[in-house]
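Left out: one protein chain. Kept in place: all the others.
Every chain is named by a letter (A, B and C) in the order it is written, and numbering of its residues begins at 1.
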Amino acid sequence: MADLETFRAEVRAWLEERAPASLRGRPGDIFHGTWGGRRPDFETPDHERWLAMMAERGWTAPTWPREYGGGGLSREQNAVLQSELRRLRMPAPLIGFGLVMIGPTLLEFGSEEQKREHLPPIVRGEIRWCQGYSEPGSGSDLASLQLSAVADGDRFILNGQKIWTSYADASDWIFCLVRTDPGAKKQSGISFILVDMATPGVTTRPIKLISGASPFCEVFFDDVPALARDVVGGLNNGWTVAKALLRHERTMVGEIFARSVIGGERELLGLARTAIGPAEGRLWDPLVRDRIVQSAMDERAFMLTVQRIQDAARAGQSPGAESSILKVYGTELNQRRRELAVEIAGADGLGWEGAGYDPDALARTRDWLRSRGNTIEGGTTEIQLNIIAKHVLGLPDGGAR
Amino acid sequence: MADLETFRAEVRAWLEERAPASLRGRPGDIFHGTWGGRRPDFETPDHERWLAMMAERGWTAPTWPREYGGGGLSREQNAVLQSELRRLRMPAPLIGFGLVMIGPTLLEFGSEEQKREHLPPIVRGEIRWCQGYSEPGSGSDLASLQLSAVADGDRFILNGQKIWTSYADASDWIFCLVRTDPGAKKQSGISFILVDMATPGVTTRPIKLISGASPFCEVFFDDVPALARDVVGGLNNGWTVAKALLRHERTMVGEIFARSVIGGERELLGLARTAIGPAEGRLWDPLVRDRIVQSAMDERAFMLTVQRIQDAARAGQSPGAESSILKVYGTELNQRRRELAVEIAGADGLGWEGAGYDPDALARTRDWLRSRGNTIEGGTTEIQLNIIAKHVLGLPDGGAR
Amino acid sequence: MKLALTEDQRLIKDSAVTLWKDKGAVRRLRSLRDTGDATGFSRELWAELAGLGWLGLPFPEEHGGVGLGVTELCLVLEEAGRTLAPEPLLATTLLAGSALLLGDSDAARSAWLPGLIAGDVVGTLAWQERARRDDDPPSCAALATPAGDGAVMLHGSKREVVAGVQADLVIVAAQHSETRELGLWAVPGDAAGLLRTPLSRIDHFPCARVELDGVRLSEDARLGGAALLASALDRATIGLAAEALGAMSAAFELTLGWLRERRQFGVPIGSFQALQHRAARLYIDLELCRSAVMAAARTADQPRVSAAVLGQAASLAAARTLDTFLRVADEAVQLHGGVGMTDEHDIGFYLKRARVVASTFGDAAWHRDRWARLAGY
Partner (left out) sequence: MKLALTEDQRLIKDSAVTLWKDKGAVRRLRSLRDTGDATGFSRELWAELAGLGWLGLPFPEEHGGVGLGVTELCLVLEEAGRTLAPEPLLATTLLAGSALLLGDSDAARSAWLPGLIAGDVVGTLAWQERARRDDDPPSCAALATPAGDGAVMLHGSKREVVAGVQADLVIVAAQHSETRELGLWAVPGDAAGLLRTPLSRIDHFPCARVELDGVRLSEDARLGGAALLASALDRATIGLAAEALGAMSAAFELTLGWLRERRQFGVPIGSFQALQHRAARLYIDLELCRSAVMAAARTADQPRVSAAVLGQAASLAAARTLDTFLRVADEAVQLHGGVGMTDEHDIGFYLKRARVVASTFGDAAWHRDRWARLAGY
């Protein structure tokens, strides 16, 4: 404990001295921040300085081992660091799938060489990663994927297509699932491989969504050579690696939604007060009021469930299948809340663009449209319900139906 | 048309002269009336007279052919008769499964002998029928039924059990599905047979429901001899007969609910006005008000759908699978409405029996409990949804799942 | 009231099916959007609708109409709704047209109705000022101030006016500055002081904000008062419900097609029971919507129907279709999975349109509340 207090004092002093003043009080969120990469898009020069100084100490990935560029901090030390960062309300120096997806996967499944090669650039924010899982014919049935990787000496030649790859057009490397043994049964012939997107033959095409935004891409592979040493977790063993990562992704998604739903009650109330107005000191329209409370209660119960899962995990009591629960409930909660916001706004929620609409209202409507995808991406609600039924409730298998 | 007007005048004169005055203005409903049978339970002597005089003209089954005891009326003539009965608000002279289930089935599938033997006693209300379909192991999967019928000369010997047989303890004959060919595939080895319940070896046991009532029975068959000539529609062809009857039953159930939901809005409103009271001229508690309107609108839309199906049928436009729609929606509507009534009543809806509770309130609560079974009996909602998905929407078969 | 189609109605329905199908369904709306078409709908098609007599369906022959009713018009609207046709058919016939037909001003009727039926006049009704439909009649700050000789000057601002920029006739709701009585006024599209600003909404149907900066009108431009506005809105609500019925039917059928075609785990996803049951439930709700819409249209066509009966029929049709359309569209996207989220696929257009429909003439909760008011509770 004494050590931790020393550590805290040291961190605090260092931050007080060096953390750019312009960033204090601007915490940002999980989707808005510094993504890094070969074509970095720093919001301000201070964001760039902030990344550099934190990366130097390994504090962009505080708990990763020092030999791979990480901070080497214990969990307790990291908690101290995070609380000090929150104290100054600093933005994360770096965000992205390198830190939260491929990094942890390499730490668990990667070879010593792979860790030494790929982890330090992630820590320094030099390489931005994306995830190549889904294919046009393989959505919920991921194991039916077809992207072919044919061995050719110490290389594999990749041909095929990925889809729903988040930010592929801004990423440098992709980790993807490929079929290395077309003769084997579904899951058995799949490998997990890392590909430099600068390799000739890789092209990306953004997908325009109903919200008008394009956060996802198609990625095409046309005779793309990848190196055999970039296969992670062993040849034809990709399914094991992928499943571990998917579980991790679901938990992350749940926690993201846990954070994103915070403050929903206040936002909805503000909207309703504008659109409907009060009567006798209370928000008029008891039906809208009831729905706002429902949303607020859903939010609170969800947050408490996130906390309970974390507390139980710390106490060594795993409630099981938490990731699927969080994914299903968190995404639907977010959808309901955004639908309710648009509904309360009435005609103010119908604007697409241009004059005549408040920019906040336009953003709210786009957010609603975007949220419609939450229950599809990252494993559909239907797939999560299958998982809960089978793995938590122990209901008999109906043949993947 | 002139003939119809003559007919109407004649009917009216006959009714005006003979219809018992004590029954006028007491229309009753589909579940409450004269069931007839060997142990008839006439509410009053006038009910008995009313049955006798109507049966004599065949007007208990107005559209059945005269040679089987029916009234031999055309559809138009029957419409006139019914409207004249409504004019005086007379109760039906006779109700029961003989008239609405086995009678029409015999008219469609029965032999000449069967019709001559069984229809006239139905018309006269001398024999009360019940339906033996479900078995303890065969609910939704009706075709898996096991009640065995082994041929023995011109007889079959029946062994096994039926369950959920409505009013079996008050009935005289049972029409049931039995397995006559245990070697054949599921549906193929089933026959439809008529059994006199006075035959030695037939016993019944009422089933007590959660509402406290016992409208259903178990029926046990212990070496019961049935006659081969009482097989309807041909040996091992019972499934065809049964399916026709099931469709008929669903339509009937839908129409029953269509009638039973009438007036729900007024009932709920009355309850709410007592339990909650008005404010500023309107029913206070806008949430309860909204739910009453939802119920009222559901009811109205359902009634309109029943009407549309009837109108379309008359115009030769069949909207298809109407019976399953009516069954699913009608039963759930009835449940929602009864739940809402109990909910609005608050603590007044919690009484089971005895002093301290209004008898109407006790009946309302029992009705709610009874209604819980509506979505199970007569083919579960789940089975109806399967039928709609497959036969109306043309979705591919998932192996009976 | 028979809830079945007559032979004549069946013929109209068949023609409507054919016409709209020929026009290319949602592809047409998409192309109008992508090309940034200033009109926002097809003038050629409009002329064709007039040629078929469809703009005159609910008007008596004495005014140049076909002499049928809302029932027949709803058949056309339903098919238009299937393809998300942005033509202001509903605004012209059931908003403006109803106000002219049922209003008090013979002068306005004979001035406008023949042109409207002939396809020369696009009409609309500017009634909305707040973001949500509130009171009944709707709150109205726009003023009609006496300007001598029975003439008035209109001042005020209206929003969400369907085809407000394109309309040749904008009927405006305004409160008399002295009597405080609500009035509907027929304003020519080219009137001085009438300012129209296009609004880009998520459904990409033409819509506008309309400003009245001293529009001078003569006495006979007044069509009627609050009761007339209520009738016009109720008839339009029924038309909108018919349109929504068509749209949700199309979205549902697209989804059924996808369920049959898309394969995962080696089988069509439509063989999964959980999805089958959801589809079956949508189907049931859709069938109930159809009954409510058919009944409402026939109610509107009943001679001397009372305002309360018409209002309840309209609110029933609206409450059911608005909710069901949203739910069908929402489930349609979910059941389509990833492709349902892409702009490239048509299904998203239905989701957006459902949202607009849901707050065009009041949302479902509003209509339920009104049902209760009309029923006296």
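One rule holds in what follows: contacts are C-beta pairs under 8 Å (C-beta built on N, C-alpha and C of every residue); 3 or more make two chains touch, one makes a residue touch a chain.
What you see is a predicted model; the values in this text were computed from it and never measured.
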Contact list for the unshown chain, restricted to visible chains: A, B, C
Candidates B:Leu287, B:Ala313 or B:Ala363 - the one touching the absent chain: B:Leu287
Identified contact with the non-displayed chain, of B:Gly72, B:Gly373 or B:Pro396: B:Gly373
Absent-chain contact - pick from B:Gly58, B:Gly264 or B:Gly349: B:Gly349
Interface residues of subunit B (partner: the chain not displayed): 134, 137-141, 144, 163-164, 207-210, 212, 275-276, 287-288, 342-343, 345-357, 365, 369, 372-373, 375-377, 380-382, 385, 398, 400-401
Subunit A residues touching the omitted chain (full complex): 265, 269, 282-283, 286, 289-290, 292-294, 296-298, 300-302, 304-305, 307-308, 311-312, 314-315, 317, 319, 325, 328-329, 382, 384-386, 388-390, 392-399, 401
Subunit C, residues in touch with the chain not shown (by the definition above): 272-274, 276-277
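Just so it is clear, only the chains that are shown with their structure count from here on.
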Between subunit C and subunit B, distance of the C-alpha-averaged centres to the nearest whole Å: 43
For subunit A paired with subunit C, centre-to-centre distance based on mean C-alpha positions, whole Å: 42
Residue numbers of subunit C (touch at least two other chains): 267, 271-273, 275, 365
Multi-chain contact sites of subunit A, meaning residues that touch two or more partners: 287, 398, 401
